[in-house]
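Yeah, one chain of the complex is gone here, protein chain that is, but the others are all in their spots.
And then subunit A:
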């Protein structure tokens, strides 16, 4: 049996797929741990999983820093290309620099056979390379590895940021080592990712869906009583209050008293009153809910988009920042939905777009095609198989030496 360790950033969308893959590895009898800055991850780990918390006790300043990184990404209003600069300069590079020493210490203690590092936790790859431990990479936001032919310098700039950190931490290479040469698992299908030549270490394993443990309460009765089309509206976990307020004000204007049942993921306290045809909850059991719905309105976070497509549902994507513009572009390109501009759209556009994806069955058919491509890619079990195979190959190599 092998020892695996996942190295994850404090970002829900990046962590969740590793919880599912880790659960399969644990079920197969392997030892699995997670390295993270976030103490609360312990509560979400699958049974038997260990949390290896990045901790520094030398100075209070460093401790405070750790906490700072947990929600930094939710604090600033960013948009468009600007957000890429913010993401690297103010979030990813400092986060990775801060995590590096802690990762080294934890690797020394845990002695994993294989490291699986997130593609944005470059510090994991750097630590693995410096410790000479084999590592695989999980690409949880696949748009990040896609080079836009028309704007290649954006990707080049991102790579330069990573390479500079690598140099600082002792890796003298001009290439980014964030994506492992041994195995880089891209958590989508090739059909959804789009045309781009990638070397054979890149494996498209499909989305890895994470089922939350436990029950989330939901007003199923209200949903089931409705005979109107049902739409989920969610803009994810990373955006702040003001973004949400302006967005949901338009959602209310678009759908109030329309012949639709609208499930909204939001703090109900955001507004004093919501229309009668709305069901508003802070959390919803999204995976259980999707099979009962007809369409989704979302911000283009990779996980929600994949879960929507798996259920063969059409969507309207309203990207806000980071890779979401790209994900939205792919949704439109494969024909599974429409996109709106977050800052510009008016309630009327949202209403029209939702009507169109509900009435024109082409969108649904395209979504079903993507669903089939995801199923073919394999998902969680395939990802676990690849990791086990890689750890076994490495084990044999060690024995032979």
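Quick note on the criterion: a contact is a pair of C-beta atoms (placed from the backbone, for glycine too) under 8 Å apart; a residue touches a chain by one contact, two chains touch by 3 or more; residues count from 1.
As a working rule, contacts and distances are computed from a predicted model.
One subunit of the complex is not drawn; among "XdhC family protein", "Metallophosphoesterase", "Cytochrome bc1 complex cytochrome b subunit" or "Phosphopantetheine-binding protein", its UniProt record names it "Phosphopantetheine-binding protein". Contact with the chain not shown here comes from a single listed residue; of A:47, A:109, A:150 or A:242, that residue is A:150. From the set A:40, A:246, A:283 or A:341, the residue in touch with the chain omitted from the display is A:341, counting the whole complex.
Considering the full assembly, A:82 is the residue among A:82, A:168 or A:365 that touches the omitted chain. Interface residues of subunit A with the unshown chain, by the touch rule above, are 79-82, 84-85, 148-154, 156-157, 319, 325-326, 328-329, 341, 343-344.
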